[in-house]
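Report on the structure given below.
Removed: one protein chain of the complex. Kept in place: all other protein chains.
Labels run A, B, C, D, E, F and G following the written order; every chain starts at residue 1.
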Amino acid sequence: MLGEGIVKGLAETARNFLGSFVDEERLTTVEYPEERLPQAEAARNFPFLIYDGDDAEKGLRCVACQICEKECPPRCIHIEKSKDKKPDYVGKQQFYPAVFDIDVSVCMSCQICVEVCPFEAIRMDTQFELSTDDRFGGLLWTKAELAKTNEYYHSIHPTEAGETDARLDEEKAKVAAKAKPAEAEMQAKA
Amino acid sequence: MTPLTGCLLVSSLLFAIGLGGALTRRSAILVLIGIELMLNAANLNFIAFWRYGPHSEALTGMLFVIFSIAVAAAEAAVGLALIIAIYRHTKTTDVQEMDELRG
Amino acid sequence: MSLSFLILALLTLGGAVAAMTLHRLVHCVLALTVALAGLAGLYLNLGAQFVGLAQILVYVGAVAILIVFAVLLTRGAEIASQMDSSRQGRFSALAGGVATAAAVFAVLAWVVLHSPTLSAPAATMTQVAPQAAMQQIGDALMRRYVLPLEVMGLMLTAALIGAVILALEEKPEAQ
Amino acid sequence: MSAMVTRVVLEEEESARGVEGELLEISMGPHHPSTHGVFRMDVRLDGERVTRLKPVFGYLHRNHEKIAEKASYLAAIPYTDRLDYLCSMTNNWGYALAVEKLAGIPVPERAEYIRVITAELTRLQNHASLIGFLLQDMGASGTPLMYAFREREKILDLFESLTGARMMCNYMRFGGVRVDCSSEWLEAAQNIASSFPQFLDEYEQLLTGNEILMARTQGVGALSAELAVNAGITGPMLRASGVNYDLRKVDRYGIYDRFTFRVPLGDHGDVYDRYMIRLLEMRESVKILEQALAAIPEGPIIDPKTRLRGLRPKAGEAYGRIEGPKGELGFFLISDGSTNPYRYKVRPPSMINLTVLEDMCLGRNVADVVVILGSVDIVMGEVDR
Amino acid sequence: MTQAPVQQLDQIFVMLKHWLVGYVPAAAQPVVSSLLSVVAILALFPALFAFTTVLERKGLGRMQNRYGPNRVGPFGLLQPLADGIKSLTKEDVVPRTADKAVHFMAPLLLVAASFLAYAVLPVGRNMAAVNLDAGVLYFFAVGAVAELAVFMAGWSSHNKYSLLGAMRAIAQMISYEVPLILSSLAVIMAAGSLSTVEIAGRQAGYSGIWPHWYVLTPWGLAGFLLFMIAATAETNRSPFDLPEGESEIIAGYYTEYSGFKFALFFLGEYLGMFAISGLGITLFLGGWSAPFSFLTWIPSWIWFFAKLLALIAVFIWMRGTLPRLRMDQLMNFAWKFMLPMALLVMVSAGVWRFLPHGVLRWIVCFVMIAVPYVLLGRGLLQGKKIGKRTYRFAE
Amino acid sequence: MVVADNPWMTIVLLLFGALAFGTAPLALAWLWSKKFSPRKPGPDKNSIYECGLESEGDAWVRFHASYYLYAIVFLIFDVEAVFLLPFAVSFTRLSAGACIAMLVFLLLLVEGLIWAWQKGVLTWA
Amino acid sequence: MTQAISVEEIKAAMEAAVPGCRAEILRNESPSAQHSLLIDHEHAVNVAAFLRDDMALRLDFCSCVSGVDWPDREITEKVKVKKTVTTPEGEAQEQDVEETRKTMIPGFLEAVYHLFSIEKKHGPVVLRMRTVNRGGDARLPSLTPVWRSAEFQEREAFDLYGIVFEGHPDLRRILMWEGFADYPMRKDYVPPAEDDVEAVAK
């Protein structure tokens, strides 16, 4: 019969129209600036650097090994190694990045830098409200802009951060265990 | 000048314009437009005479115009179809060229 | 002779002149519709409501569209339609046409202005607008003019068939 | 071969035409509301009838292959996301499969299950949105597309909670997948699998019986099985022409031989069949999803012996292919023993499916062209790479 | 007299006008009276247009599980104002190769033609700007001018999409004008008048609680449906929006229009839609009369606008649901379905008069319409073997 | 009665009002562009839009004859409607004979329609 | 994806069916073991048609056509050669001398066709064709007349590698614009140096 399918379709849209007043499923809009959906814990947008403690300069985990710079598919990371060294979280003397820039206007949010980083120093941020009219100033992030605290990391990816911390603690413990006999030896020598 | 005379003068001027166009323009479509104008000039006369004539209640003039409109419309349809048909052969709507290309 | 009559007459004549003199065919058609609409206004002004509206419906709504289609179907004609006055023969033809038209108008105007029946201020001239309600027209059409109506139906059908045959392509496409 | 013959005949017809009306040359695209991105068709029209149609593309040629040849095997994965940007999961899989073939990498069972689940979810959202886009091209003012995206968002939420990104998942790795899924995630996936048929019913209620849709699509853009095979058409488009060829059945890659599902086949090969085949395929995908979700084992998610960084496969080559939502997605890799592929070639189903676009459109209406193009299901990222 | 305040409310605008006219000298009274009607039309319907655009966007939104515009002003009601200001201050681009005069006149002509149609619409009891003896004919005649405006817009732009859109639009409008006129003929035959005021007046009576609307007869219902379908096509609304079929020919005949000229096209199109819906209401839905005898206390003009809004809602509903037809299907539908049906509706309206009152004439008229409907509908679909299909599966 | 005014005056006023309604904003927009936002025509901006490409070939091409065929059929039916309207108005007072006469008239045209249908005129090419 | 028929069998069948055709088997040492057949230009179309139409093979589906660039390669090998060397004493003496010998392997362009059978559901069979050189003689016969699916992919190989497919119905640039002069997928392509001022560091 001519018109039957059209009537069915009309009934369907009418159902959705009326449903939009009563059923949440039929009115799925989240009114963005005021309302937000909770972000998934795994969500990622751009990388940031983690530092422990309060001093971004001192506590930065990054040792400027430049693996991420090499592995970054779009090559948006620019690192310059420091001339001097400073102790890392286990106390070992390490280089640190004199310059660590990420051009977020190039970054493809692939998180390969995170995957390849052996020092748990770089992680993905969830911040996405970054639109700016400043092409060069606003989108080239320097070390100072990239460095964020471990607490911040915990606040955005609690599970992952917990795992990371556990791993780091384990390592620290290992180093400490290794250091103890060494110390004892030293003492013995003395 | 009475209204009737005015109407008739307008009508004859319209007729003359149509005639002049039909005679001078080379595009067959424009010739047809000229003819339409002449027909309409005649229609104006019918209406004017119906309006100011003695037996207006008979509606003769009016109905005549209605028939005339129908005839003119039919004429336009056939005329234009003719032009298109000729155009298909000669690739022109220029009456003179049509004439030259005849045969 | 009212002001409205004058304005409408000017509109009609202006449109007609434009239709006959403009260069682009589409402009001519548009001018023609102005002329025909003006004419429809004249009919309305004269109290012939039905005819005036029918004029707009048929001419502006249908005939103008028909002509426009015809123009678009024969596009090559657009350039050729210009009045090419450089050629001598062409110019004389033009002058001849205009002269003929002027002569016709002169004769007609003379007749109109000198016709005794028209110039006499007869009683009929001042009468109020005659009644032409739709019902009367309908009654007249269906009673006194039934035969012409049927003939008209026949003619319209014939025109339809004729025009279609003419406009249809000779070789129907192999679909 | 009949395939070539068709074209010659149509060209002859074109030259014989032009009796009536001039031919109007119109280019549809690259900026055109219906061309699914920056696709362009140079169309020659006789009235509204198409007498010639030349697809022009390359407006999104992003040198994917060149970039991948310069990058490491791992770094190519996020680029595959951006091939067919509606279906990053299947793209990942296709590439991972090719690398696994090239380097002989085994995949743990749990990873295979997760791959199937994500791939089928991808298929669901791709087909649903494709139908939405198709209807959009047909002039429905967005409603089917909106409903499709309503469901798509649910699937994207799922992807985001698993991989961290909505569209560019960068999820699969040679030898497995990147992160494991939680039991809550599997539950959420189960919810989608069980609620999706309802959505499909609703969708069909809205569309399938609609007389206008039927009139617009039935008999339009018909493609014969013979031509389809010869022109290398794959995916739902091939099956709509009645050819039973689904790589999930033929190659049985991954673990597809463990699931029971059917392959819907059309008889006319027209737009309506392509539409219906996709709808029916979605129902089958839901079945696969249900089975996979019920049977997913515990275990590792990635082959522990595989080096992701600095993978150097032995010199040689491999061609791996999977049944993407749009058709056969193949990756051809040549290794010269270094860390980056010597030759990296994508076999894009979208592009090859366009081969027959002109054949399907000739003699049809402009409006049909748009609908036929919509039914081919192209994504320019994949066509141009 | 409890009726008095009701009647006063019903005639409030008429009285207001009389009161206002009473203040001017007698010589100017006709002019002022006309002017008041004109101003009312010019103020009311564009306001309705503005309101409808929001309504449409919000209504479509609701059908699509979203809100639609809701931030500009309360409930997004100021959205059209913002759009208007934007359009007004937008640069006006006229293509170099365009025929500038015609390009300029086309939107004006369209708007003017759309406005003119309102002159004969009775929006309430005693509330028509003019009562023409040939009102319906006037309406169609004015409507015919719109076709020309569309052609002018498309042709003058010198753009391929525009011209294609204009040709489509004209072909569509002329094709659906025939069924439109023919389907309204049935009502004219029954009412015996071409005057819209009189036609609306004829339907104001009641049998029991049921009104004497023409839509409540078999031929009236069929005529109404045909009329509304043709009206949808005449106003280029979905599913007949081919002339501006965005996915095919960009924006159709107004592709090259920007700024307020584009807004005028929009306005013209919506005004056309209101006008033709208004005519449909007048012809078939009893004009300003209440649907039940016990509801007559509600002012007539409220009824008219309620019906108008209801029809607009149906237009929006269709737009939210249906895909677009194709050109050949559109034309086939007009000539091979609508036209024969409209002729049959006319004949059946004639038969209705000659048959005695009773069930018989209902049955006869119903059959006269239903049988050809099925046959023609089948012809339309099965001629091309269109229908549901079954699919096979490979294991 | 309000409707007792001269109808044509109202219509003419409405016509002028409608034209003014259209022109006034255009004039305002023009004024705005004079005062604040200058118009900046340019070779690219004022060229024809064609999907972002430069427009090639003429848009004013010859069109297909099918448009004309429809126009013919439409014209004939439009004229027919002009005859049908007065008939419809006086229909209630007409005899069966007159109605049959009209039916004959209709049938003549329907015959033309059927002929055109059969001839394929009503099939869009 | 098992190869129902081995490459050797295909080669034999091919040589039997198309007299005069020369085919060479190229072994693939990677785990995929997809060996390929290198066929000659003159008989390529016939061979392809045979592969497509042969009832046992029925390779009706040409899935993937890839262009590959193999630039000129220099192979350096150390060879021990006996040579007469004049000693400082002025004696001619035969001596084993280690010499580095450089052999130039001339570059060529290659088109690789991956064939499958939809009817028999087997594959892939890999066909290869090689051009004489990378310069003016980069020609190959087009297999588009046999498989329409090669149409766009061969055009792409022409566009990006500069392989001229003879017999292709419509060989134009497909991804780059007309008038583009280079073949960007070749290994030695250098993109134009744009005045590329990127914001890399502040």
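The rule we apply is simple: a contact is a pair of C-beta atoms (placed from the backbone, for glycine too) under 8 Å apart; a residue touches a chain by one contact, two chains touch by 3 or more.
Here, contacts and distances are computed from a predicted model.
The complex appears with one chain absent; UniProt names that chain "NADH-quinone oxidoreductase subunit B" among the candidates "Phosphate ABC transporter ATP-binding protein (PhoT family)", "Dihydroorotate dehydrogenase electron transfer subunit", "Putative spermidine/putrescine transport system permease protein" or "NADH-quinone oxidoreductase subunit B".
Checked against the full complex, the one of F:Trp8, F:Phe21, F:Tyr49 or F:Phe105 touching the unshown chain is F:Tyr49. Only one of D:Arg166, D:Arg262 or D:Lys287 touches the chain withheld from this view, namely D:Arg166. Of the listed positions D:Arg52, D:Arg150 or D:Arg321, the one in contact with the omitted chain in the full complex is D:Arg150. Of the options E:Gly259, E:Gly280, E:Pro323 or E:Gly350, the residue whose C-beta touches the omitted chain is E:Gly259. Residue-level contact of chain D with the missing chain is found at 30-33, 37-38, 58-64, 66-67, 70, 78-79, 82, 85-86, 145-146, 149-150, 152-153, 166-168, 380-381, 384.
Even with one chain removed from view, chain A keeps its contact list with that chain: residues 27-33, 36, 45-46, 73-75, 103-109, 128-136, 138-139.
By the touch criterion stated above, the residues of chain E touching the omitted chain are 57, 61, 64-72, 76, 78-79, 81-93, 246, 250-251, 254-259, 262.
One rule holds in what follows: only the chains that are shown with their structure count from here on.
Among the remaining chains, those touching chain A and also chain G are D.
Hopping across touching chains, the smallest step count from chain B to chain F is 1. Chains that count as touching both chain B and chain G, per the definition above, do not exist in this structure. Chain centre most remote from that of chain C: A (centre = mean of CA atoms). Two chain pairs, C-F and A-D, are compared here, and C-F has more C-beta pairs in contact (counted per touch definition above). Averaging C-alpha coordinates per chain places the centre of chain D 45 Å away from that of chain F.
Rounded to whole angstrom, the centroid-to-centroid distance between chain B and chain C, based on C-alpha atoms, equals 5 Å. In chain A, the residues that reach two or more other chains under the touch definition are 2-3, 6, 9, 12-13, 16, 28. Looking at chain G, one finds that none of its residues touch two or more other chains. Remark: chain F residues 1-3, 5-7, 9-11, 13-15, 17-19, 21-23, 25-26, 28-30, 32-33, 36-37, 39-41, 43, 45-51, 55, 59-60, 63, 67, 70-71, 73-74, 77-78, 81, 84-85, 88-93, 96, 99, 103, 106, 110, 113, 117, 122-124 touch chain E in the complex.
Listing the residues of chain B that touch chain C in their complex gives 1-10, 12-21, 23-30, 32-34, 36-37, 40, 43-44, 47-48, 50-54, 56-59, 62-63, 65-67, 69-78, 80-85, 87-88, 91-94, 97. Across the interface of their complex, chain B is touched by residues 1, 5, 9, 12-13, 16-17, 19-21, 25, 28-29, 32, 35-36, 39, 42-43, 46-48, 50-51, 54-55, 58-59, 62-63, 66-67, 70-71, 73-74, 76-77, 80-81, 83, 93-94, 96-98, 100-102, 104-105, 108-109, 112-113, 118-119, 121, 124-125, 127, 129-132, 136-137, 140-141, 145, 148, 152, 155-156, 159-160, 162-164, 166-167, 169-170 of chain C.
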